[in-house]
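Below is a structure I'd like to ask you about.
Apart from one protein chain that is not included, each protein chain of the complex appears where it belongs.
This part shows chain A:
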């Protein structure tokens, strides 16, 4: 079991439960992610991909089932515990990068560590710089997020998600806002860090070509998993 990063058992999510606006978005989701897996999550718009990712990211609470992060049940944890688990075990990359404009690129990368333990140590700064180097942006360390391109911002966000060395990285349409060439290079980056850092990555994408480049693909339709298996390689 030590190879398991995430396990979902019978997860369901219903918004506005018990009201006229009740919306059953996820039903009976069962899923396991192992250490170092690179998995694509695909599905039509509105199928519940973001909702699922929010549940896995402990940003939202399921209405049914149990979610184990590194073997620990999470459903009945309080907000403080979930917040700490997010900081320690998870990295987030979103479609709109969400860098904080008041901080430099380097400080943005350091932010999860600053939140955790205040003034960053010399090693932390060293690690952040090496991650920036990894994503090819070490020259931009002192720039503000507004001074760099969208693709560069997304790379900074990836470096930031990696700075705590999380066992699981969650990315919700990280390339949705980028042109196809930049998207491909960001995806390459995901593959590389997956190999290099051995962290498990779950990435939501609309792009079948990008999904095909992941070893495993999960497809969601109407809030249910309809297929889960090895990706079918795209014909060239």
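Note that in this section a contact is a pair of C-beta atoms (placed from the backbone, for glycine too) under 8 Å apart; a residue touches a chain by one contact, two chains touch by 3 or more; residues count from 1.
The rule is simple: contacts and distances are computed from a predicted model.
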Hidden subunit of the complex - UniProt protein name among "Nitrate reductase-like protein NarX", "Alpha-D-ribose 1-methylphosphonate 5-phosphate C-P lyase", "3-phenylpropionate/cinnamic acid dioxygenase subunit beta" or "ABC transporter permease": "ABC transporter permease"
Candidate in contact with the missing chain, chosen from A:27, A:54, A:77 or A:185: A:54
Touch list for chain A against the chain that is not drawn: 50, 54, 57, 59-60, 79-80, 83-84, 86-88, 92, 94, 96, 98, 100-103, 111-112, 114-119, 160
